[in-house]
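My structure is below; once you've seen it, I'll send some questions.
A single protein chain has been removed from this complex, and every other one stays in its place.
The letters A and B name the chains in turn, as written, and every chain counts its residues from 1.
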Amino acid sequence: MNTITIPDEMELVYSKPETITDTPLHYCPGCTHGVIHRVLMEVVNEMGIAEQTVGVAPVGCSVFAYNYMNIDMQEAAHGRASAVATGIRRVLPEKYVFSYQGDGDLAAIGTAETIHSVNRGENILIVFVNNGIYGMTGGQMAPTTLLGMVTSTTPFGREQSAMGYPIKMTDLVAQLPGAYYVTRQAAYTAATVRKLKKAIEKAFQFQTRKKGTCFIEVVSNCPSGWKMTPIEANDWLEKNMLPMYPLGDLKVPKE
Amino acid sequence: MYQFQYDSTPKLMKGNEALAEAALRAGMQGYFGYPITPQSEVLEYLTEHAPKRKNVVVLQAESEVASINMIYGAAGAGARVMTSSSSPGISLMQEGISYIASAELPCLLVNVQRGGPGLGTIQPSQADYFQATKGGGHGDYHLFVLAPSSVQEMAEHVFLGFHIAEKYRMPSLVLADGALGQMLEKVLLPKDGSLPYAEKSWATTGKTKDRERNIITSLHIDPNKMEMINLQLQDKYRKLKQEIRFEEINTKDADIILVAYGLTARICQKAMDLAKEKGIQVGVVRPITLYPFPYEILSTLAEKASAFLTVEMNAGQMVEDVRLAINGKRPVFFKGRMGGIIPNPEEILLEIETIAEKQQLKNIYA
Partner (left out) sequence: MIRGTVHIETEICKGCELCIAACPQDSLALSSNINRKGYRYVELVQDNCTGCVNCALVCPDSAITVFRQSKSAVRKIVSASV
């Protein structure tokens, strides 16, 4: 990393945490994966738990998350990140373990692992990045794709009669008794990023209580898959994704 | 070669139970599995007996797919872990096994085979030989495959499997069958705690300041890197050849060599005795490691013996490896039963007699 000199009479108020590596991110311009990675690692850094944290990367755009997070990590098979995280946490019960998964990974191929990990109340944090599309494979329909939304496999828009409905995994998961803290956040404005960070902080703190699974959905964008500029994508997210996936807590533990 | 240390007194146990007890004695730290006949006793035994020990995780997962990925996570975190299943369940695990082999994670897998294909039958079979020894999942990889033929070996192979898995950083597979799993026999169990833990500096246990971060992955986008990983794996499999194990019975003066593993090897011994009564000199070679396969001993025996007969509970799988070993020097015959049927010594004897006639061994077939 280039050394940055602090200007005269100034102090540093924000820089990327040392838990983020200097490897340039492979994500498309404006993709919120980078923001979510950084916020996660900021929390790990500020809580001083980098030595006690093990992360699990999924299959999808964030398959290379381990290149950017400067902690011990495992890369899971498609959809199985929460099972892998379960294996890690069960044999290292005092560590902080999180999985980082996209909507295709968590809500399609990995639905069973997701539901059962949460239902067992695994003491892990599941970060669910929902942008309603398969980004890595080129913008195909995801289980969370909105009705009418155009993707490369729904060229005329997602039709309910043929493709069913967008699945609200976070709402489903919140019903399970093993879920301890369930919230839906976003990362497309400074205010939503600040709230997301608070949610992640809580989730890591809750892990030490060993009371169940913490589940954070982050409603995200995909400028390339949605075929928009990053700014257009964030506007579209606010107008279209948020009415279907409203932000806020779905399950909060009684303190 | 790994040296076992044993208890002083034998026990009477079912194969599946001996295997489960051996896992606890071998210092297994995690078991993740899903019930399937004919191996459910493994999970049942462990859920009952593991709580008596410290720090042993036993978890009934929601599927075999979840089990194998829990194994991936826990093995990657440095724990000594095991899963067991039967044929259809092992098929479900293949993707995960490929990832484990590529990420070079040590673990022990157990397949108590049943008849297939499809849902098949719950009766014993050896029809997963190809799957076990040639890869099974996608990509170029192998498992260290052990074929027990007794309850004693069901226990021993757990120790050996863990030992080799950790020595070479690869998955080991115990390829048993439903009969061995259910069979009640005398067993001298390996001593509790007699398998030391390997050093695992690569495990994801939390990045300390004195080292770089550890990453468990099987993804290498750069083809040059991916080829390098493949070359490393192939190099490992070459080194693994020093672990080849087999048993030879009466091969010295044998005219016909029976080649069989696991349960069928025991039946072949009986057929060998029956043939002797008829004046035919028969020997048995029992491969104990199916991968790496004992090609050399078969090739050596082909110099003297006049014919080979492979006996399996399948349509002819190991026989291909036997033919590779013999390399056309002698005829290699095959006798197989399928669908969960165990061949009996008399039908094997019939094959032996036919071969003896074909090979004009009538002078001794008096």
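Operating definition for what follows: a residue touches a chain if its C-beta (ideal position, glycine included) is under 8 Å from a C-beta of that chain, and two chains touch if they have at least 3 such contacts.
Fair warning: this is a prediction, and the values are worked out from it, not measured in the lab.
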item: Shown chains that the omitted chain touches within the full complex; value: A
item: Hidden-chain contact residue, picked from the options A:Lys16, A:His78 or A:Lys251; value: A:Lys16
item: Interface with the undisplayed chain - residues on chain A; value: 2, 4, 6-7, 9-16, 20, 24-25, 27-35, 38, 187-190, 193-194, 223, 229-231, 234
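Going forward, only the chains that are shown with their structure count from here on.
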item: Of chain A, residues touching chain B in the complex; value: 50-54, 56-57, 63-64, 66, 70-77, 80, 83-88, 90-92, 95, 112-113, 116
item: Parts of chain B lying in touch with chain A, wherever the complex brings them together; value: 29-30, 32, 57, 59, 61-63, 65-67, 69-79, 81, 95-96, 99, 103, 204-209, 213-219
